[in-house]
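Working notes, beginning with the structure itself.
Note that this complex is displayed minus one protein chain, with the remaining chains in position.
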Amino acid sequence: MLNQPVAFSILNDELESRRIDVSAVIEMLKKQHIETPSWGYANSGTRFKAFAWPGAATTTRQKLDDAAMVHKMVGIAPTVAIHIPWDQPEDGDYEAMCQYAEAQGVRIGAVNPNIFQDDEYRLGSFGNPDAAIQQRALDHVWECCEIMPKVKSDVLSLWFADGTNYAGQDSLVGRKRRFEKNLKAVYEHLPTGSRMLIEYKFFEPAFYSTDIPDWGTSYAWSLKLGPQAQVLVDLGHHAQGVNIEQIVAFLMDEGKLGGFHFNNRKYADDDLIVGSVNPYELFLIYNELTGAALGSAEPAHSSAPNIAFMIDQCHNVEGKIAPMIYSVLNCQEAYAKSLIVPRQQLAEVQAEGNILEAHRLLTQAYRTDVEALLQQVRQEMGIPLEPIVAYEASGYEEKIRSERGLAATSGGFQ
Amino acid sequence: MLNQPVAFSILNDELESRRIDVSAVIEMLKKQHIETPSWGYANSGTRFKAFAWPGAATTTRQKLDDAAMVHKMVGIAPTVAIHIPWDQPEDGDYEAMCQYAEAQGVRIGAVNPNIFQDDEYRLGSFGNPDAAIQQRALDHVWECCEIMPKVKSDVLSLWFADGTNYAGQDSLVGRKRRFEKNLKAVYEHLPTGSRMLIEYKFFEPAFYSTDIPDWGTSYAWSLKLGPQAQVLVDLGHHAQGVNIEQIVAFLMDEGKLGGFHFNNRKYADDDLIVGSVNPYELFLIYNELTGAALGSAEPAHSSAPNIAFMIDQCHNVEGKIAPMIYSVLNCQEAYAKSLIVPRQQLAEVQAEGNILEAHRLLTQAYRTDVEALLQQVRQEMGIPLEPIVAYEASGYEEKIRSERGLAATSGGFQ
Amino acid sequence: MLNQPVAFSILNDELESRRIDVSAVIEMLKKQHIETPSWGYANSGTRFKAFAWPGAATTTRQKLDDAAMVHKMVGIAPTVAIHIPWDQPEDGDYEAMCQYAEAQGVRIGAVNPNIFQDDEYRLGSFGNPDAAIQQRALDHVWECCEIMPKVKSDVLSLWFADGTNYAGQDSLVGRKRRFEKNLKAVYEHLPTGSRMLIEYKFFEPAFYSTDIPDWGTSYAWSLKLGPQAQVLVDLGHHAQGVNIEQIVAFLMDEGKLGGFHFNNRKYADDDLIVGSVNPYELFLIYNELTGAALGSAEPAHSSAPNIAFMIDQCHNVEGKIAPMIYSVLNCQEAYAKSLIVPRQQLAEVQAEGNILEAHRLLTQAYRTDVEALLQQVRQEMGIPLEPIVAYEASGYEEKIRSERGLAATSGGFQ
Partner (left out) sequence: MLNQPVAFSILNDELESRRIDVSAVIEMLKKQHIETPSWGYANSGTRFKAFAWPGAATTTRQKLDDAAMVHKMVGIAPTVAIHIPWDQPEDGDYEAMCQYAEAQGVRIGAVNPNIFQDDEYRLGSFGNPDAAIQQRALDHVWECCEIMPKVKSDVLSLWFADGTNYAGQDSLVGRKRRFEKNLKAVYEHLPTGSRMLIEYKFFEPAFYSTDIPDWGTSYAWSLKLGPQAQVLVDLGHHAQGVNIEQIVAFLMDEGKLGGFHFNNRKYADDDLIVGSVNPYELFLIYNELTGAALGSAEPAHSSAPNIAFMIDQCHNVEGKIAPMIYSVLNCQEAYAKSLIVPRQQLAEVQAEGNILEAHRLLTQAYRTDVEALLQQVRQEMGIPLEPIVAYEASGYEEKIRSERGLAATSGGFQ
């Protein structure tokens, strides 16, 4: 175990020699906010098999309990995204759900409609050629708009499984127009002060065309809709090689970045632990976020605090709560490293065209081991210094295994 | 509808002017053999949803009925691959299953063990760190070896879901050695005169490493094992951009191409109708196959007739039997086009380095509309000239819908 | 050789039975217009080697001669894109260049500035951190704006090599803003009635970030600029798997598709003969174009006739003029096939959600051999029935080889 006081002292000196304001960094780290998804605590799987995990949550109360436990361990995960109808209360009492969450120490975050799991959606929801099925999907999203104030949520998070599997199956333009019409109908129902986030995805479950395949589509539509519509970036929803941090930079500069679904992938939408496949890419994304937030350019600066940092991952084989803690910690580490980038100095060498020195300054921040800094933050927040060790020592895993047993698979994922 | 006699006469003249022996082509087309999979007649889906199709098969008898119907429509699909335990008879009477198939007009083809759907296989089967689970998987494959003679099958088709999701999760070398040991144990149990086909897959359901990720691995192991081990190529199991026809050419030249899982994909392992995404690629693959089969070089020439042409697709939204017929027909069309490539002439211009003329000769064959030729083949075989039209007119779809109803999802896919 | 009258008669009957108005199709095919690039007639290569081709053009007159020869062979390639300064007249007399072209039977098409080949552009042009170099690039583009009326061109075609090779090398947001500023400065200098087309490219020659990496960026900026700015789609400038026809459909529906750079690729920006790698994809792209052009929806319908269909390929090993003819012919074939898609019938089965029948109707058009139809078009236009055969018989290749010899490599490519 790290000798934290000594290690922090050394790191503090080192960072100050780089002219980093360490106490300001610590304050920003304390305010970080990562949202975990209710469905991440339930069983999930691949199309081949969903392995049941002992103790996995099946009820929304259990999911909220688990999310609250994660928040207790990390201190920066105070909200939980919900999925309707997976998290629909039997009695429809959303206020009670909201109160239950708050009693556990967390709040409800984004509301996620599900318009892909019913048989009617075989050919899509908003893009379906059948107007009645479009309306059915719209009704459900409207219902979610009504749920939002009940759970004190101001974010409607929209992902669509819509697309086609075969060339010619449907009109690409026709589907585009149906989407534009239906998204407009959603926009008009948004609660005051709330936002709708439009998620894009390269492919899956549609295998020829996806109705919102890329950021350009989400952006174009959010522009048509108005200021309450923004883009949601899921890290696993791009073609191979796409420079995600550049998309982030573009959207922030336009005030159109609404939120993230954090996860990681090597191949397709693998939905693995955040930062487990490419931690450097995660750092580069945070680097853009931090640069915009700390800068003065508008609308980037003012819209930065509203970005919803949501985890969306699918734990197939590695448990549920522990990997969620890892994901939050990896976000924290990446954020911390982005906060120690010497931005003024970097801007100067960039302006000079000094490629190698600019690259070195950026990667020096990445290379720095910030564990002692993070432990300092945790100490000041009254959080366990080593969240994973603390979780394992807590007995929580044994408790839920024994109380909940090996439940049937439930839930879904995006 | 095509005026077949006139159209065929015109095409026949055109092909003869290209010095193609049309009657020889027709004879080869009559001998084409495509195997359909029992699981392709059952419901399947993506990780998000499996849409139930009215009339989808749930029992093996129903699957065999459907396969027999496909064969009646196309005349070149006389065998059916089975999956154990999905197709395991309740009474264990495989001879009866075999007889039932034959009574419907089809035979059992490849036997496919399933070592990925049980809870024990969370960390893999042959690659599992736990020796007891490796043995469990081995026992199941040995059981399949014993089933083979009972169903008159001489092909054991092996696909493994094995791999890891996180760097460090397991030893890559350790898994390699476990696989080599267990594959050897399978090889030693193979029935005389039979073959084991080793399938590779780029990724999914494992998202960091897959134990048999590419043809090189399958090939290396089939070489170590001996002549009864060969490689199985699934068209959806490659990285983007991989030149599959070159892999086919290499393996045939070494006598190590054992069979195919035909399907098509635009993104990952999409398992769509064969030839629906890239019909030109399918033609180029058949071009290599036909070149090797018609050539005199060994071992390619002699091993060509043993290649198992198996369809492995997953119909998520488009029905079951009709798309299977499409797949068979697309294979037939690609094969026909490969048979009208003027090989002698092509070899000459290739030797001269005449790039454009060589490319033109090959693509001229692809561009040729061979429908009239295929209808001639069907006529001579006593098969419906237009299999899709005939299937739709047959009333079979209505019959199974009414008899079987909307069954629960069953089965799996690779 | 095809018995054209009989073959056309058969095809005509077949198409009429599918309710296609064949004479209308023929009229549309006569009006097709493909632009060839002056630089495509000069030598080019990969970073490893540029193989000199005997007879390759080195002067702009030679390039115009070659383009005129292509047009004589195909009848549908009446314009030539030029690249400044590669095609800069020594005496600056652009009117004379224009007249020379017209005397050969072709016209000047798009004007392409070159802001990537000078040493100053090592860190970019419009995105360069140095304001003086930005201005230098801007001056050159303004110069091109002034050239446009002199050569009777109304299209300014903009491609930028700008980007970075290392994370941190430059500010992603900074580069975005520089581009927006400089593109605006170009827009304000556009000649009346002309358009500027903004090309995007996934990567190369920049290997970490490209300043205009995707259609979304081009689209966003063309929207900010105004109606004279549109997007240029180069078929080789996407990540693997991207559905290009969907981008085409989206842009047309917004009136923002300005033009194409046609070529083909299997891997990166391979710049091969159009349709040589994936002819089906080329058909699907034309299918969207034709659907929009024949439809009544605006702005798609009215902007369709203004789309600039430009070839941009790089012949490394296969000659220059013959592969250019192949590319034009492949575009003609794809366009013809898109014209025989039964759109009304297709729309009906799409509305019904009949996946397989819709896919069949579309692919039936693709499968149809349209050679007899194209020969009918050529006959009516007074063009050689078989352009490749006619070119080879013309003696042109021998003539330029003997006149021009083996010239040094010149020119570039995009």
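Here the chain labels run A, B and C in written order, and each chain numbers its own residues starting at 1.
By our rule, a residue touches a chain if its C-beta (ideal position, glycine included) is under 8 Å from a C-beta of that chain, and two chains touch if they have at least 3 such contacts.
Computed from a predicted structure; not experimentally measured.
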item	value
Residue among C:Asn316, C:Ser338, C:Thr363 or C:Gln376 that touches the chain left out of view	C:Asn316
Contact with the hidden chain (one of A:Asn3, A:Ser302 or A:Ser402)	A:Asn3
Among B:Phe48, B:Trp86 or B:Phe250, residue touching the chain not depicted	B:Phe250
Interface with the unshown chain - residue positions in chain A	1-3, 6-7, 10, 13-14, 17, 240-241, 243, 266-267, 276, 278-280, 317-319, 322-323, 326, 333, 355-356, 359-360, 363, 366-369, 371, 388
Where the missing chain touches chain C, by residue	44-49, 51-52, 116-117, 119, 121-123, 161, 165-167, 202-205, 207-208, 240, 265-268, 270, 272-273, 276-277, 316-318, 412-413
Positions on chain B contacted by the hidden chain, ascending	123, 129-130, 164-174, 176-177, 202-203, 208-210, 213-217, 219-220, 223, 238-243, 245-246, 249-250, 252-254, 280, 284, 288, 291-292, 297, 300, 346-347, 350-353, 355-356, 358-363
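By our rule, only the chains that are shown with their structure count from here on.
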item	value
Whole-Å gap separating chain A and chain C, where each centre is the average of the chain's CA atoms	40
Per-residue overlap in chain A, given as positions that touch at least 2 other chains	123, 165-167, 202-203, 208, 240
